[in-house]
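Note that this complex is displayed minus one protein chain, with the remaining chains in position.
Right after this comes chain A.
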């Protein structure tokens, strides 16, 4: 009998095993964002604090993080101190208060400190929809020209920032320097 035919089932089994093993460590709830490489969507929305009207043009000029949050989002509370620390260290962060009650958002910012240079009030979720947001927290990385360059889904903790995201942000900052 042909020897190689006898090895075939074992080879197939090993191939399957490799794929399934890899699958164990993938996170199925992390979707690749369709928005990466596209310009940040146009919007005209009020701000959370004060009665300013914000548009896409307000986000341009500096590379920044755009953090989608809400007071209803429990993991946003976990993330918030980390964002505060980043803001203190000079990271530009804009907020999108997504499908929230504005009074709650104001209370939250007063209580936990405000890391956002601008905070967009997206009460009906229209900007969130155009951003392809499907939960919170989600954080977009935009460059100085307002292109979405990367997206992180889930809580940014110090480890994630150090190991994954700091380098991405730094690359955008370096790129913006003349």
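We adopt the following convention: a residue touches a chain if its C-beta (ideal position, glycine included) is under 8 Å from a C-beta of that chain, and two chains touch if they have at least 3 such contacts; residues count from 1.
Here is the rule we go by: contacts and distances are computed from a predicted model.
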Exercise. Of the options "NADH:ubiquinone oxidoreductase", "Chemotaxis protein CheX", "Cytochrome c-type biogenesis protein" or "Sugar ABC transporter permease", which is the UniProt protein name for the chain that has been left out of view?
Worked result: "Cytochrome c-type biogenesis protein"
Problem set entry | Per the touch definition above, residue among A:45, A:64 or A:131 touching the missing chain | A:131
Problem set entry | Contacts of chain A with the absent chain, listed as residue ranges | 28-29, 31-35, 99, 125, 129-132, 134-135
